Structures are given as structure tokens and as C-alpha cells.
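Every protein chain of the complex appears in place save one, which is left out.
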Amino acid sequence: MPADGSLALEASAPVEPVRRPSRGAGSYSALAGFLVPVVLGLAWEAAVRFGVANGRLVPPPSVIFQTLYELAITGELYTHIKATLFRVLSGFAAGTIAGTLIGALVGYAQTARVLIDPSLQGLRAVPSIAWVPLFILWFGIFEASKITLVAVGVFFPIYLGVLGALLSVDRKIVEVGRAFRLSSFALVRRILLPSILPAYVVALRGGLGLGWMFVVAAEFMGASEGLGYLLVDGQQLGKPQQIVAAILTFAILGQLSDWLLSRLTAPFLRWQDSFVRTS
Amino acid sequence: MSARRSLLDSIGATGTAIFLGAVGIAIFLSIWTIASHSLDSAVLLPPPLTVLQTYGGLIADGSLAQDVRASIVRVFGGFLIASSTAVPLALLLAYSRILRGLVMPLIALIRPIPPIAWIPLAILWMGLGDPPSYFITAIAAFFPIFLNAFAGGASLQDEHVNAARSLGATPFALLKTVMLPSALPMIVTGLRIGLGQAWMAVVTAELVAAQSGLGYMIQISRLNLETARVLVGMTVIGLLGAVMIGLIGVFERRVIVPWHYPR
Partner (left out) sequence: MLSVNGLGKTYPNGTVAVRDVTLTIGAGEIVSIVGGSGCGKSTLLRLLSGLDHPTVGTVEVDGTQIVGPHPAVGIVFQEPRLLPWLTVENNIGFGLAHLSRAERRDRVHTVLKRVGLSDYGSRWPRELSGGQSQRVAIARALVTRPSVLLLDEPFSALDAFTRVELQDHLLEIWEDTRPTLVLVTHDIEEAVALASRVVVMRPFPGRVAQISDVTLARPRDRLSHAFDDEKRAILSALDTTLAHAGTLRTRPAAAVPA
């Protein structure tokens, strides 16, 4: 074979065709997904125990679990979880309602779209996090500004999701509704709403994920309780184990809430083509 | 009905879009002006004119340029770190099943943690100043770049590889002439998304952990109750972000897409 690696026709031994590694999500990858972190955690634990590694900056699992346990016992963990959860859920509710209503209005009525959408698209260009100082100026440093930040973070994915879904509704299906002489109201209720449901659920889950992100950001600025507060407090007191414990809790809550949301909405999406269904 | 139609027809599709956009902006500015006059408080909502004047002031004394430069340097630094690690790693994992089994679980584990949650740890590990900002930005950009590059690598078609190998390609030539170009469209998509995430991360990091940059600027302005400056900062952040992502988007469409099969 030419030394420079260039492609050249050459009579050489038959080449075995590449067999693509199977990409199926089998039990192997689920197992690996569980094993690898556990093995690494154990390895790190051992390294710290035997003095090979410094467990101060990157605490070993035992210290982290210890911290979690202490927080739970004193009831502190519960207080912080409750505070953060309250902010996430209120902000999610507010952002969802606003996003759904405005998205529906803009999607359904051409005039509304012309008037409202350009401004919203422009506002969207500003990363939601940049709203924090303005909200603090407007609403103060307490709950209102935090919930508003979460709401703004949730608003945009929901608004865009509803709008996009409405604009891409299958006109042929709408025509079936017209052929059966449905009133405008019946058309919305019996055809438009069900057909945007899948995209809406996707938007809801995306919004919820963003809500968790923004609540942390909100709690960075002047919170006295909450998981985000635990993060900042951990940094200020030089307790990385507290930071990791808070991150862990927060990740678990995020996954849990997403799972809950998809379970709650699943019955409404039973009819979906399994190829399309997002799990 | 027909009169409106002929007006829109005469200026064409792009013309209509610009016209409607202008109407939208006009409406937005009017509502803003009315709201700020009825609230009558420079702290709550300064009118658009004041904001424009503030723009002028900040540009004139060079402080806006300084902050912009600080943020841009950070975002590109973090972005470079992220892309130079994410792309090779992703292609490697796309190629090797063993490595994939080992490394993917780790990535899946770290991914759900939002960049902002890393800030306190980063500060503890690296101290205050610039390093945490770079770290956060890199982490934020890493995952979208990685995921898209991985998808690009995984989309490599066996037929292409077999064809190249039957023509005698060495592994290096294979990489250069088949694997990289094949993965390139998705890599660029990942870079575009990653840059957006990096920009958000930079602003976030500067809000809490920096002494310069646009995020720092709006935070300081808030503490000084200088709302006009906050608004200037916000709009500059939005504009710059849109421009940067737009540029990659253009690159994506003009340079990459012409030869890309939609799949």
C-alpha cells in the first residue's frame, strides 16, 4: 500500500466488510450505564482511603452520602427541597399557562401573530439568565423574582412548541372537520387540540427541564434556602461534599419530575405510532 | 381584502417579512414607551430613548467595548476547549464499541447537571477569577457538540467505508477522506448549538463569578440601580448571541449543506 496513505487501486487480500456495532439499547448498555459509575465511585473511594488521592477537593462517595444523610436527618434537606420545589412548580405553572395561552392565540389568529410574535422572537434572543438582574430590580430579591425567572425560562419552549404545533397541523385532517361541518369551537376542541398534543407534551417536558435549570440560577442570587442556596453555601464554606450532595439531589428530583410528567401524559398519547413516541 | 393582498404582493415575500417585522418592533417600542411613562421611574423602566443615550455613553467611553471583549474572549476560549475535546472524543466513541461502553455512561451521568450548578465547585477547585468561567463555558458547550458529533460519526455508512477500504485506504486516509466529511454536517450543527450554550454559560458565570464582562456589567448596574445600563447589557448580549449563531448558521448552510444529503 502506498506509504502516503492515499487511496490507490491495488490487488490486495480481500477486505472484510465493516460490521457496524449494534446500536440497540440492549440490557448490556443499561448494565454498563449502572456499573461504570459505580465502579468509578468505588475506585475513587478506595483511592482516598489508601491516601493515594486527596479527598478534600473531590469528596469520595462515602463523604457525600454522609453529608446527605446529615442533611436529611436534621430536616434541612426537606426544607431546601420544599423551597426549590415550590419555586419550580409555581414558575412552571405560570410559564405553562402564559406560554400555552399566548402560543394558542398567536397560532390561531393571524393578526395576533403579526402583532405579537416578532416582539417575542426578539425577546427570546436574550438568554433567559440575563433577565435575572432586571427581575430583581422589578420584583425584589425574594420569591417573586425567582418564580418569574423560572416562568420566563419555561415560557419560551412552551410558547414555541404550541405555536409550531399549531402552524404545522395537518390541513387534511382539519378539512375532515370542515367536511363534518364542525363549528370553530368544535374544530379547535375536537381536532386542533388533540393533534397538537404530542408536540405539546414534548414542549412541557422541555419546559420543566429548563425550569429546574433556572431555579438554580435564581437561587444563586439572594436565597436563604433551596438547593441552589446549598450550592452557594457549600462554596462559601468550602464544603464541596455539600455542593455535590445538592447537585445529586437536584439531578434526582429533575429526573423524577420528568418521569412523573411523562407518566401523567402517557394515557393521552396511547394512540401514537410507536416509532414516533418519545420515551 | 384584495387591496391588502395587492400591497403585500407588490413588495414580495422578503419585503412582507421586513414590513411585518418593522410593524412588530414599532408596536413593541410604543408599548415600552407608554409603560415607562406611566410608571415614571427610571429605576423600574427607563424609556427607549434613555436606553439609547446610555448606549451612546457606554460606547463613547469604551466600557462597553471592554466588557464585550472580555465576554467574547471567554466564550471563544471555553468553546475552543470544548470543541477540541468533544469532537475527537465523540468520533472515537462512534468508532469503538468498547470505549463507548466505558465512557458513555459517564457522559450520561454528568450531562443532566446544568452548567450553572458547576460554578460553586469550579470556584472551590480553581479559585475566583477567569478559570471557573472557562470551565463552565467549556462544560456547557461540550455536551451539545459531543452529542451531535457522535451522531455524525455514527451516521457513517458502511458502504462508504467498505468502498474506501476496497480501494486500499489506510486508517488515516479513511479518517480524513471518509469519516470526517461524513460526520461534518452534524459536527457543525453541534458547534452551532454548543456556541449558543457557551454564550449563555459565559453570561451566567459572569453574573456570579467574574469581575468583567457583560454578565458582570449587568449585575453591577443592577446593584447601582442603573436600569438603563442593565437593559443595554441585556440587548447587547442578545444581539451578539444572535449574530454569532447566525454566522455559524450561514456557514452551515452555504459551505456544508450544498453537498449534504438530507437523510
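By letter and in written order, the chains are A and B; residue numbering begins at 1 in each of them.
Everything that follows uses one rule, which is that a residue touches a chain if its C-beta (ideal position, glycine included) is under 8 Å from a C-beta of that chain, and two chains touch if they have at least 3 such contacts.
This is a predicted model, so every value here is computed, not measured.
**Student:** Name every displayed chain that the left-out chain is in contact with.
**Tutor:** A
**Student:** Of the residues A:Y69, A:F142, A:F180 or A:W259, I need the one that contacts the missing chain.
**Tutor:** Here the residue in touch with the unshown chain is A:F180.
**Student:** Of the residues A:L40, A:A144 or A:L197, I need the one that contacts the missing chain.
**Tutor:** With A:L40, A:A144 or A:L197 as choices, the missing chain is touched by A:L197.
**Student:** Take the complete complex as the reference. Which residues in subunit A touch the chain that isn't displayed?
**Tutor:** 172-173, 175-176, 178-181, 190-191, 194-195, 197, 270-274
The rule we apply is simple: only the chains that are shown with their structure count from here on.
**Student:** Could you work out how far the Cα centre of subunit A sits from that of subunit B, in whole Å?
**Tutor:** 18
**Student:** Which part of subunit B faces subunit A closely enough to touch in the complex?
**Tutor:** Listed in rising order, the residues are 20-21, 23-25, 27-28, 43-44, 97, 100-102, 104-106, 108-109, 112-114, 116-117, 119-121, 123-125, 154, 158, 161-162, 164-170, 172-173, 177, 199-200, 203-204, 207-208, 215, 218-219, 221-222, 225, 227, 230-231, 233-235, 237-239, 241-242.
**Student:** How about subunit A: which of its residues touch subunit B in the complex?
**Tutor:** 1-2, 5-10, 12, 15, 17-21, 23, 28-29, 32-37, 40, 57, 114-119, 122, 125-127, 129-134, 136-138, 212-213, 216-217, 220-221, 228, 231-232, 234-235, 238, 240, 243-244, 246-247, 250-251, 254-255
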